[in-house]
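Before I ask anything, here is the structure I am working with.
One protein chain omitted, others in place.
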Amino acid sequence: MNIGILLKEGPYNHQASDTAYKFAEAAIAMGHKVDAVFLYNDGVTNVTRLMDPPQDDRHIARRWGELSKNHGVEVLACIAASKRRGISDEVLVEGSGITGLGTLTDIVIRNDRLVIFGD
Amino acid sequence: MNIGILLKEGPYNHQASDTAYKFAEAAIAMGHKVDAVFLYNDGVTNVTRLMDPPQDDRHIARRWGELSKNHGVEVLACIAASKRRGISDEVLVEGSGITGLGTLTDIVIRNDRLVIFGD
Amino acid sequence: MADDNIRKIMHVMRRAPHGTIYTYEGLEMILIMAAYEQDISVVFIGDGVYALKKGQDTTGIGIKGFAKTFMALDGYDVEKLYVDRVSLEERGLTEGDLLVDVEVMDASEIGRLMTEQDAVIHH
Amino acid sequence: MADDNIRKIMHVMRRAPHGTIYTYEGLEMILIMAAYEQDISVVFIGDGVYALKKGQDTTGIGIKGFAKTFMALDGYDVEKLYVDRVSLEERGLTEGDLLVDVEVMDASEIGRLMTEQDAVIHH
Amino acid sequence: MLHTINKSPFETSTMETCSRFLQPGDAVLFIEDGVYAAQEGNRFSADIRSIMEKSNVYALRPDLEARGIDRITEGIGVVDYQGFVSLVEEHQVNSWF
Partner (left out) sequence: MLHTINKSPFETSTMETCSRFLQPGDAVLFIEDGVYAAQEGNRFSADIRSIMEKSNVYALRPDLEARGIDRITEGIGVVDYQGFVSLVEEHQVNSWF
């Protein structure tokens, strides 16, 4: 099964980001393809490399970047939503990118499922 | 009357930031002192100068910066909340700063009111 | 599927406008997906029906209004606008309070349409 | 006021833990304000009472747990912990389900305490 | 004490919860999506009237206008941002989300 994920909330403040990650991990472990994680609304703030959580906490941006590198998952923030919230190439974590809503449309077209996490 | 404001949500995604701003503006127009706007939770993302909303939209970070400059309002983001969300000196809009929760305690102590905006 | 690049995508407006950005950014998503010629429907459930309320004037809150964009959906060939009957009624509203022509439907019928979609996106 | 630098500050825990960060960051705020020797009370209303539920194990969701921090509040001289009776009862919980000793109170009494505060902060 | 409520009573229990804690002399101000509570003839009119027995109830005009709410339950005061500030002068604040 090919899966696209839409993530609509930012990291730490809402569990949505954690649930999306755990879901993606489980799907990959079961042999499914997680094609892309598209970030919308406050979700775009998942990929700022400037986040610096406490040492004993998860680093959410880096975790998305590694998921991308290790499993070929595209991690993409919507450009319009990003501009409103101060997410730009300047702060993107390695493994993530910025794109338009047309890409989300393509993600819907080329995958069997769109699974959405928000709050 | 001396007023402290606590703002708990990020810009654009929640009206809280707009209501806080309009409230501060009205209080100043009525001759009150707005001592500080303290940013907590996702509220810290109000002061990233990297935000770049559409031309015909309000620029929320710059608006806070100008409120600070024109009316002596301290605009301060909590450091622990900022670190989680990728807000650092590197991206702060002019007129804002980063500080600890001890400062919020001082804001409560030295003002007649703490008015809170969130979602 | 009739065309390999067309999907049935339902957008569900669930929130009141202005208090959060979800409705507005949802509308931006709908416009792009419509430009990509997807088979779009838009459903208004719960406080989502308030997005269509006539007479919204956002001057005072300093946020750009977008109610009129719903009136422009037609021009993007987004014509399937459904409103949940119970949501409308329990808010004391009628079709006459709404900015655009919609089809008022029972939840069971909307639920059936949901099962036919390739994707359902709540805003 | 007895001391010019002490304020009565009530923290109101309103949200379930883990689904959002408000309870956790609220707790961080309480600890700092307690270190600044403010007159702190903590009230649990609505889903906020779930923050005190025994037996929370967050290993599976990959988020650090913080329920035990409530047990440490005592060491910071935060001793006024109040739980709204209706919130507890309608969730099918009793005091025995909670991690720490609290005073279960009626809403009217908590409402009266609210009016005595210099600041009330909902988390 | 001034209680502000910014959530629609149709979607969350915030107003219902807040109302249990009101004290005589408290005031209630609906802001943001909270102003939907003030719309005349909706299913919360009775709750609002029962709140008004204890408290003065207000709604923020710019939020009403933004949402196209013109008919308001009788007895609710309508204030602008400066009226909000005046209420804060009179009362300590308790903001419910």
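For reference, chains read A, B, C, D and E in written order, and residue numbers begin at 1 within each chain.
Note that contacts are C-beta pairs under 8 Å (C-beta built on N, C-alpha and C of every residue); 3 or more make two chains touch, one makes a residue touch a chain.
Please read all numbers here as calculations on a predicted model, not as lab measurements.
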Touched by the hidden chain, restricted to displayed chains: A, C, D, E
Touching residues (missing chain, whole complex) on subunit E: 10-13
Where the unshown chain meets subunit D, residue by residue: 15-20, 46-47, 50, 53-61, 63, 65, 67, 90-92
Contact set of subunit C toward the excluded chain (per top definition): 14, 45-46, 84, 86-87, 107-108, 110-112, 114-115, 117-120, 122
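Note that in this section only the chains that are shown with their structure count from here on.
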Farthest chain (mean CA position) relative to subunit E: A
Geometric centre distance via CA averages, subunit E-subunit C, whole Å: 27
Separation of mean Cα positions, subunit D and subunit B [Å, integer]: 25
Numbers and ranges of subunit B residues touching at least 2 other chains: 8, 12-13, 15, 19, 22, 41, 114, 116, 118-119
Where subunit E touches two or more other chains at once, by residue number: 6, 32-33, 62, 80, 92-93, 95, 97
Chains grouped in pairs wherever the two touch, ordered by label: A-B, A-C, A-D, B-C, B-D, B-E, C-E, D-E
